[in-house]
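Report on the structure given below.
Only one protein chain is missing from this complex, and each of the others stays in its spot.
Read from first to last, the chains carry the letters A, B, C, D, E and F; within each, the first residue is number 1.
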Amino acid sequence: MLAAPVSTHALPAIVDQVFILFKDWLVSFLPTSWRPAAGVVLGVIAIVCVFPALFALTTVFERKGLGRMQNRYGPNRVGPYGLFQPIADGVKSLTKEDVVPLNADVMVHFLAPLTLVVTVFMGFAVLPMGRNMALVSLDAGLLFFFSMSAATELSVFMAGWSSRNKYSLLGAMRAVAQMISYEVPLLLSSVAVVMISGSLSLPKIVEAQSGYTGVFPHWYIFTPWGLASFLVFAIAATAETNRSPFDLPEGESEIVAGYHTEYSGFKFALFFLAEYLAMFSISGIGVTLFLGGWSAPLSFLNVVPSWFWFFSKVMLSIFVFIWMRGTLPRLRQDQLMNFAWKFVLPFTLLNLGVTALWRFMGEGWARWVVCSVILVGVYVLMGRVGMFKKHFGPRSYRYAE
Amino acid sequence: MSPVFYILAAFTVAGGLAAVLLKNTVHCALALTVAFAGLALLFLNLDAQFVGFAQILIYIGAVAILVVFAILLTRGTETPREGVFSRSWLAGLVIAACVFSALGWAVLESARALPHETAVPSVTVHDIGAALLGRYVLPLEIVALLLTSATIGAVIVAMHEKGSAH
Amino acid sequence: MKTVEEIKAAIQAAVPGAGVEFVPNPSPCAQHSLRLTPGRAVEIARFLRDDPELAFDFCSNVTGVDWLDKETSEKVKVKRTVNKTVDGVEQAVEETVEETHKHVEPGYLEAVYHLYSMAKRHGPLVIRMRTVNRTDQVELPSLTPIWRGAEFQEREVFDLYGIVFKGHPDLRRILMWDGFKDYPMRKDYVDPDDYEYEPTAHDAVLKRAQAHQAAAEK
Amino acid sequence: MLGEGILKGMAETAKNFAGSFVSADRLTTVQYPEQRIPTFENARVFPFLVYDGPDWAAGMRCVACQICEKECPPKCIYIEKSRDKKPDFVGKPQFYPARFDIDISVCMSCQICVEVCPFEAIKMDTEFELATDDRFRGLLLDRQQLAKSNEYYHQIHPTEAGEVDARLDAEKAAAAAKAKVAAQAAAKAAETAKTAPAKPAPPAGGED
Amino acid sequence: MTPVASPLAGYLLLAALLFAIGLAGALTRRNAILVLIGIELMLNAANLNLVAFWRFSPHPEALTGMMFAIFSIAVAAAEAAVGLGLVISIYRHAQTTDLDQMNRMKG
Amino acid sequence: MSVAETKTEKLDGWNRPPTIEPGGEGELLEIAMGPHHPSTHGVFRMDVALDGERVMRLKPVFGYLHRNHEKIAEGAAYLASMPYTDRLDYFCSLSNNWAYALAVEKLVAQAVPERAQYIRVILAELTRIQNHASSIGFLIQEMGASGTPLMYAFREREKILDLFESLTGSRMMCNYMRFGGCRVDVSAAWLDAARKEVAGLPPFVDEFEALLTSNEILMARCQGVGVLKPDLAVNASVTGPLLRASGVNYDIRKVDHYGIYDRFKFRVPLGDHGDVYDRYMVRVLEMRESIRILEQALKDIPAGPIMDPKAKIRGFRPKPGEAYGRVEAPKGELGFYLISDGSPNPYRYRVRPPSLINLTILEDMCLGHNVADVVLIFGSVDIVLGEVDR
Partner (left out) sequence: MDQDLKIELGKQGVFVTTLEELYNWGRRSSIWPMQFGLACCAIEMIATTMARYDLARFGAEVFRPSPRQADLMIVSGTVTKKMAPQVVRLYNQMAEPRYVIAMGACAISGGPFKQGYNVLKGIDRYIPVDVHIPGCPPRPEALMQAFITLQKKIDEQHLTGEDRPRFLDEKAQGEFPVPEPAEHDLEPPSNPGVWSAPVVIR
């Protein structure tokens, strides 16, 4: 944890750093040699409390939001406005019988959800959730994040394989194949940011975006390459978290419930938790890389605490996840793979080139025009070619009287 | 020699042993990832952050998954009827034991000459990047070539049969 | 569209020696039908499908019908000589006696096909085939090779009536499970005894419920 | 351009999302236990037996003719005729159901019993909240549970009940007229009988 | 184990042990994939050596050992991909991953 | 994955599903999809053999909802079967009613008064719209959309069901038509409500189309999937939107001229590719045509009786004979075949279920495709198990 250099004790600054100050105050009761470790422990406790709570809220808001999109209320009876719904779900999941299939691999079956949740939680360690609010400020923070998200794949496989159920295995294979395929564009799209900011450390990346031109921020999404990377990142992130329209691993219309078909009770709840936590962490990374992390969207809004901006941006991205889920049908396995390897990956590579071009063209409007033209042109071209090659597109129909 | 080292070492060796000894192939692969994770932690213990994370990303995120996929694709999940160890297992064991004793003897012999605790080197990712694109740019290019050719080679090897079947 | 009689003539012209019989339908809709003898039925069906003028390319409906053994009793007055003792004397007297003659017309199973033409937009033409009896000779030629649309329907007729369609590519039970033994749509099928609890039993249901109770008490 | 259709779809759901906060068309939920969709007059769920007057046993219109029992497609009605008779609404002595059970766990709400009933005695209820955990006692309704007053009938099916009442009134009037004629005839006959040698008077047609 | 003065010796011993385990696995297992697993273990043991040498070298800022380890990881990944590709390819041909049986068939 | 890899074996017409050769590796994976599989519209089962995710063999298994409708009907009076027809295709009870009434009316040469004919047309077309909307909703649901199109379809369906309920008394099991007319008359208020509802339908279809028609994912998933060639479709007795999506112009409303469909101006939309997307679009376009019919019918509906006064209700005993009557139900040709032996019960009562017969070519359409496509193709056939198994 970075030290908290609160220079001015103006109220906004105090509010901004309130968590850090609180932590420092708590830690100050301990001997000095214990303080760093205690700080980390406190941070871990905070993360372990905050994000599951956020998960609980998100599930109920997702269900309500989906409901609204579908002209209905969604859960609104359990507690005020249905807010206690996730608590009830939790109580029930905890007390529900834990069925382990007879021929399942008991040990692996038991370990899979645990390792999944643990690896997903690890990802939060490097997220800067506000000014000075990263649990550990690693030099190779981005790398750490991706290595953790790569480790989740194995847990998914373990879950699917140990259940000894055809649907589970099929779901797990799908999930792993999909996650591996989309990890490549995910990594490469963030490489663009690393190229410009010149750092793998997430706080540094945020700082690189925290300037303003007039009132408008210097976020990477407001550059041609940044927008393109962001789109690719968003697509890949959706695929990584198995959300609609890439939710094939759980495609209930074909393979029942995917890799967690055979899980019940609390273990199933853990999978559920892990899915949402992954959504938060990947949204957090997306926000950090492209949307300026904890910096305010307009310069005069800086009085609002930084953690507020971080969490609102994350929630906004969660809303988009939900929105897409409410609208889109899912792709097919081969289409998903083709999309990853034949569309997203080449486009990402091109974008890397464009980023390099941007880096070396220097300030001025020329690089804006050149980069935008290349990206838009290639996008339209690839879209056209893809559509024609796959023979899909709008059709006309004839009538008989 | 901190207790952390002993814990990690035990963890890693246990993973490695399990990977070699277990009956079920998938269990072996999973145990292998345990060993990989232990090694990654050891790297971190050695203050090699970048290598540690790269170890997790590549070994657990890619190699282990690859192994698992290969096991499933070759239907290796069932334990074979004829036993899991090769007929020449004894010879193998002997050779391994010999190798270990030779190495161990060499290490212990030279233990006195080995350097003692040194200061923690302050190497940032930035330094590594600079080194990769500076002094080590040639090996980097070669590795890039190697990786590309390996990818193509693996794809071709795996695709080949399908092509000829039709 | 040609009338059914014309079609019959056309069939007989095209498939020499085909046994085709005109079966009138007394109902007001007058959908008369043709009865084919099973032997040449496939050829006739192919002719019906492929003849450019008839072009019955669309086999809409396949039905099985179960016709039970029909017992017709008719009362006949018969004259015969009976030995009688009239006035103490035994003599042969001719007498008219009423006798009931029972004919048992053997039952049969029937498969009915309704054909239409999508190309010519006419129809329906009803063709029917009969099995010899209801017990052992229940084979009919399958028309699935001519009209694929008959595939599941013939399977259904096999399942529920027990008509065995020769030449059907995949004649298995379709609605009932494989180990099932009976042909439930036949008129003489007896339901399994599972009337354990019938709070509003009456008529036939009552009888079965009572039978069940009697069996349970035993 | 690729992605256009997706955006169009997203716009559609967004419209519904936003609309759900302002427009009733976009938020069609009727919150059931508190709010209810008004029942339609024609709605039908399960049959009930209509009775007139305050006493359900005395006023029951059903005469145990058992037509509905016979016609009921799933055979969910069970009727036992009474041994004695009681007068019906026009005063004619009729049998009544000593037992009238409907197993609503079988009933398919087809309304055929209503259609075939010549006495306007069985009608369709609109009550549907009948879920129970007791299958054997909760779902076999006897005649007391089935009996509902004519007022209730008016309440749930006002138009139809009005027609039925009009028809019954007409029938009653016709019966009364017939009875009157019969009574007059009887009176005449009695008069003539007075003059003529005594004849047994015909019974007055159900005037009680 | 005798008390080792240098921590490096501990790492080296551990690496030797892992290497031996990997070697034993590679030499004794029947299944081709498990042989590959053994080889991976051996490679990792080597990596451990490299990193340990880098850590305790007099000039860690030269990054030699670490670079070696990074390249070795990259090469190992390539090796794993090609090796498993080969295994799958052979499996398609012979319908087995049992090395003993593959030997028996002689191509 | 294309069907071009499949080897079509021409065997006396198009009789056998094509056989395809496995790609080479390993045994086939046998999966029984159903009978409680989430996307089999109830209790349908497909025994699928997979090579990877590619379908090599597919055998539908029926009978999990075989409720002995025909047997029960043969033991009951003609009228008593009317409520049972509701439960055949439980989405479209009114079409079923009509088909059965039509068959019986043919059997006894029963005329139907003008007003009743109009009511029948109105109800049948409303049924068609709600069925098509829901079937598209289910199709997209199977494609993985989390219910939104289905919700919109059901939102509209509820409005139509309100019309049904206020007229016939029940939401789904209307039991409305009678031999020679209809059970109750429509009121002016009902007609107004129906007009209002019909006026609200085009915006609904527009919304539906905006949500789906040009969606790239939907196009990518549906186009070129589950192609059904017209000649095979005809030979396999496929009917309804499935047939018309293959480009065969056969709509029983136009062919048989039953009811009073001749009086209305409407067109029959046809597809050229015969794939899932065409089926989807044909349904959408049919909804639009149905709205046209409804507008005309609601404008022209005459006054008059709704039951033929000569119609016999009590003691209904048709003379011996037989009749086959069919209508264009939303799912295809729904026919009833009745044999009367002069008794109050039909001697033989047979339903020609479009859902079952449309499934004949399920295997042909699915072979060589992905499992995910199977679900889609199956959804595009639009079946209801009550009718498949009866």
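One rule holds in what follows: a contact is a pair of C-beta atoms (placed from the backbone, for glycine too) under 8 Å apart; a residue touches a chain by one contact, two chains touch by 3 or more.
For clarity, every value in this text was computed on a predicted model and none was experimentally measured.
S.K.: Identify the visible chains that the left-out chain touches across the whole complex.
M.R.: So, taking every chain into account, the missing one touches A, C, D, F.
S.K.: Given the contact definition stated above, which residue among A:Y73, A:F222 or A:F319 touches the chain not shown here?
M.R.: A:Y73
S.K.: Quick one: say which of F:Y78, F:F91 or F:Y277 touches the chain that got left out.
M.R.: F:F91
S.K.: Among D:S82, D:S105 or D:S149, which one touches the chain that has been omitted from the display?
M.R.: Once the missing chain is taken into account, the touching residue is D:S105.
S.K.: Which chain A residues touch the hidden chain?
M.R.: That gives, for chain A, the contact residues 63, 67, 70-78, 82, 84-85, 87-99, 252, 256-257, 260-265, 268.
S.K.: Even though one chain is hidden, which residues of chain F still touch it in the full complex?
M.R.: 35-36, 38, 42-43, 63-69, 71-72, 75, 83-84, 87, 90-91, 150-151, 154-155, 157-158, 171-173, 385-386, 389
S.K.: Contact with the hidden chain only, please: which chain D residues?
M.R.: That gives, for chain D, the contact residues 28-33, 36-37, 45-46, 73-75, 103-110, 128-136, 138-139.
By definition in this document, only the chains that are shown with their structure count from here on.
S.K.: Starting from the defined contact criterion, work out which chains touch chain C and chain F both, please.
M.R.: Touches both chain C and chain F: D.
S.K.: What chain lies closest to the overall centre, CA atoms only?
M.R.: Minimum centroid-to-centroid distance belongs to F.
S.K.: Out of A-F and C-D, which chain pair has the most contact pairs?
M.R.: Contact tally favours A-F.
S.K.: How many angstrom lie between the centres of chain A and chain C, each centre taken as the mean Cα position?
M.R.: Distance between chain centres: 68 Å.
S.K.: Could you list the positions in chain C whose residues touch two or more of the other chains?
M.R.: none
S.K.: Pull out every residue in chain B that's touching 2 or more other chains.
M.R.: In chain B, residues 50, 54, 62, 69, 73, 161 touch at least two other chains, as defined above.
S.K.: Which stretch or stretches of chain A touch chain F in the complex?
M.R.: 66, 69-72, 166, 170, 244-245, 247-248, 251-256, 325-335, 387, 390-395, 397-401
S.K.: Hey, which residues of chain C end up touching chain D in the complex?
M.R.: Result: residues 199-203, 205 of chain C touch chain D.
S.K.: In the complex, go through chain D and note every residue touching chain A.
M.R.: Checking each residue of chain D against chain A gives 1-3, 6, 9-10, 12-14, 16-17, 20-21, 26-29, 31.
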